[in-house]
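One protein chain is absent from this view; the other protein chains keep their places.
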Amino acid sequence: MPLPRLELYPQFNVTRISHVVLTCRDLDASCAFYGDVLGLVVSRRDHDSAYLRGLEEACHHSLVLRQSEGAAVCKAIGFRVLTDGDLDRAKEFCYRNNIRNEWRETPYQGRTLHLIDGSGSPIELCATMETLPRLMQSFDKFHGGSPQRLDHVQVTAFDIQAACDFYAELGFRLTEYTARDGTDELWGVWLQRKGNPHDIVFSNGRGPRLHHFAYTVPEVRDLIHACDVAASMGCASRMERGPGRHGIGNALFVYFRDPDGHRIELFNTHYQTIDPDDPPIRWDLTDTRRSQLWGLPATRAWFVEATPFEGVEAVEPLLQADPVTLETFLANQM
Amino acid sequence: MPLPRLELYPQFNVTRISHVVLTCRDLDASCAFYGDVLGLVVSRRDHDSAYLRGLEEACHHSLVLRQSEGAAVCKAIGFRVLTDGDLDRAKEFCYRNNIRNEWRETPYQGRTLHLIDGSGSPIELCATMETLPRLMQSFDKFHGGSPQRLDHVQVTAFDIQAACDFYAELGFRLTEYTARDGTDELWGVWLQRKGNPHDIVFSNGRGPRLHHFAYTVPEVRDLIHACDVAASMGCASRMERGPGRHGIGNALFVYFRDPDGHRIELFNTHYQTIDPDDPPIRWDLTDTRRSQLWGLPATRAWFVEATPFEGVEAVEPLLQADPVTLETFLANQM
Amino acid sequence: MPLPRLELYPQFNVTRISHVVLTCRDLDASCAFYGDVLGLVVSRRDHDSAYLRGLEEACHHSLVLRQSEGAAVCKAIGFRVLTDGDLDRAKEFCYRNNIRNEWRETPYQGRTLHLIDGSGSPIELCATMETLPRLMQSFDKFHGGSPQRLDHVQVTAFDIQAACDFYAELGFRLTEYTARDGTDELWGVWLQRKGNPHDIVFSNGRGPRLHHFAYTVPEVRDLIHACDVAASMGCASRMERGPGRHGIGNALFVYFRDPDGHRIELFNTHYQTIDPDDPPIRWDLTDTRRSQLWGLPATRAWFVEATPFEGVEAVEPLLQADPVTLETFLANQM
Partner (left out) sequence: MPLPRLELYPQFNVTRISHVVLTCRDLDASCAFYGDVLGLVVSRRDHDSAYLRGLEEACHHSLVLRQSEGAAVCKAIGFRVLTDGDLDRAKEFCYRNNIRNEWRETPYQGRTLHLIDGSGSPIELCATMETLPRLMQSFDKFHGGSPQRLDHVQVTAFDIQAACDFYAELGFRLTEYTARDGTDELWGVWLQRKGNPHDIVFSNGRGPRLHHFAYTVPEVRDLIHACDVAASMGCASRMERGPGRHGIGNALFVYFRDPDGHRIELFNTHYQTIDPDDPPIRWDLTDTRRSQLWGLPATRAWFVEATPFEGVEAVEPLLQADPVTLETFLANQM
């Protein structure tokens, strides 16, 4: 039975996805893309870093961009824990489980514990972060997609079961999952702590790599407006997929690639899932509705391209799957 | 029988409402209100005039603001005619009907004929106007309510029948009207040339005065966003009525007062009405659904305050009506 | 200092608002209103009870209607706790604090503990409830306002400090509050467990009484559509307030009264608030933006009318306040 037991009393209390740290080759270009086109707020900007947040976020940053010469990578995925005590318990957890970890001084964040998760991805935990005013009532600042807050990240992993087990032990709840038809082989897992479908998602593939991170937008109209504004500002080619509706999570989505190829999803429409008696929703691997309730499949690039983690080598997945890509779909139509 | 005969072959061809010319006491304040808050485009601005248009308009202006020391007034309501020949035919029409008129040199417009209409209001006709690029695909410039185009004006008139007869002779079609219950006494008339419910509306009241002019916005969301942005920019008190839905015209509306008290409506949702066999829709005066399908009635101010026309004295209406105002409605609830 | 200490480790784990139990005099009329007009889903209906839920809810019910001859009352406000063990700890908590309580057999719910909260209101706790399929992807069933889930309740209370202290001890976080200018006298408190602005709100007034309960809708468009559909179905007079935007909670709202006078809010646009370092937002009592960022104030009825709790006598509030009602606002305009 591969579905993890629901851990109601985990060893330390992760509360939510917090932030993503990316490198970029041209900080100006990246700030223009995320700020001017998509509509994120630049909380702070210095010569080699930019800190951005959504319009409703009180935390100092949910997206950190660090200028770098080399290939663009993801340096870490950040989570919040409830208290400083939870950080100490996380440290103990790493010790007991022989997990590589270290304290890292991190600007604008309280004590920050850096560690490697069960998928091999670098994550960092903190209990506090500098706060700034929420701009959700500065409606005159809404533009582009008017992104409100970071909602989740998706990671391609070579061993979904291992990734899932790791997070399940930390109290993450499985809300939806994809399994090969007629088997229990997990192909994708949607895991959450904050009461909606996902804080982190793992999908089967060469990994670990960061597939995308996602911000919520208020309405369908904002999602389409983000596309229109991108087109008006010469960024239409940065749209990679959508608009479409995922069966999983019920999200109306659009995916963009930033100037370094990092993938960002804008979406709306999550649902609340708090009760332990909510059963996880299973989707068969062959049911294309999980990826699109309607519309064309994603291109091959959407399936195979992703952002490397800094210093982490990606490996081929244990389970081999052939997703229905737009290319194979069209080939089958002829 | 007060309903005008449908004149399919009028003596000259008015095609649509074109523009409104207002005076203001502080041009900066007015431009900030119409441009920064509501989202109109400033086509041109000089030391004592500003020309604005909606995002989709190719014409140079649909709103002209002229700085002036005195009381804020409306200098003219502008209509387009199809060709220059129609201007000459309009001139003849005035001559035959003993209507005061004159040619007036008007910046950015072709030959312009100024005349007094059947309600006593100053109107001007032109066949051409300088054009500018439509900005409807400059989505990055959409803000506030993202107003698209001038749609109609409403005038309070002391003799609705006379006003209606004048425009009917010019080929304006009556699409909807209000009449005192059980009678043919016209209390309000919705008249159009361009194929939707109204180019000009006359409502019974001390007049002639300009009650409001109205721009279309793309969606419900834009209407609400205009309210939100107004509040964010310290202009919440400029909202006078709404959001609500008119029964007449089926418009979802919000009314603002500009810094000089001129009233502007933002609305969406008009319908197409082109066929001569579309019957006009009658609303009884006591049916409050004509003014609001739902929501509270308008305040007394909405009913009695309006913009004077330059050099025109307003007089009391022939028909006396007691509209259901918010004040009387609440008094009756107690 | 009246602001409660943030209790991170409460004695038992309440996870979210769960449901509201109301009586009604005509079950058919109530089901028509909530189901056909507003768009809630009827999960089950028998001769004297109806169980309804929002389109995305997996729980059997979030609104229970029980036919009754007498005056319409609220029988209980329901909360979920995480586990059955939390129910036992809640029982101990009542015992230690001398709180009236009892186990009550309740259809479709697991063990249910009924008790009286710090405001004198009857509440009930359960850890499990029968589940049904979420209908969030049955888009063909969306109609009216397409309400998605119960989000919060508001209770008028005679002693806000006492109500606040009670819930703070149970780990509810204060997200926003109203206080008399220059003082610490709490006039309204917004309290939450589920990570957005509110599960339960207490406002100063004759109480305890249920002021309203609120369902989220997906978009601005759904909110306006609910108004339009209500008007189309002859229920325009059931709209009591709005559409408008609350400063507190940033909700775009509409309030309806059901056939028995119970008040229901439809709204969208909450924000996420999970981190203990998010500071509560203070609103001065005289700042009318807290109640409406824009638009007219609520009528007096909105402030003084509410649903009695079954068997609970409402008493006058300790603090006397004179809210700005629409009536007083208009009187001051003249």
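Letters A, B and C mark the chains as written, and numbering starts fresh at 1 in each.
Convention: a residue touches a chain if its C-beta (ideal position, glycine included) is under 8 Å from a C-beta of that chain, and two chains touch if they have at least 3 such contacts.
All values derive from a computational prediction rather than experimental measurement.
For the chain left out of this panel, the touching residue among B:15, B:49, B:67 or B:288 is B:15. When the missing chain is restored to the complex, the residue among A:116, A:162, A:231 or A:321 that touches it is A:231.
One of A:19, A:60 or A:245 touches the chain omitted from the figure, and that residue is A:245. Considering the full assembly, A:221 is the residue among A:19, A:114, A:221 or A:262 that touches the omitted chain. Taking the complete complex into account, residues 36, 137-143, 219, 221, 225, 228-229, 231-233 of subunit C touch the chain not shown.
With the whole complex as reference, residues 219-221, 224, 227-228, 230-231, 236, 239, 243, 245, 252, 289, 293-296, 299, 301, 326-327, 330, 333 of subunit A touch the missing chain.
Within the complete assembly, residues 8, 15-16, 56, 58-59, 80, 82-83, 128-129, 131, 134, 136-137, 148-149, 194-195, 218-221, 247, 250, 268-269, 271-279, 293 of subunit B touch the chain that is not shown.
Here, only the chains that are shown with their structure count from here on.
Ranked by C-beta contact pairs, the top pair of chains is A-C. Of all residue numbers seen at the subunit B-subunit C contact, over half occur in both copies; the interface is built from largely matching residues. The central chain here, found by comparing per-chain C-alpha centres with the mean of all protein C-alpha atoms, is C. The chain with its Cα centre farthest from the Cα centre of subunit A is B.
The centroid of the Cα atoms in subunit A and the matching centroid in subunit B are 50 Å apart.
Averaged C-alpha coordinates put the centre of subunit B at 43 Å from the centre of subunit C. Each of the following residues of subunit A touches two or more other chains: 137, 219, 221.
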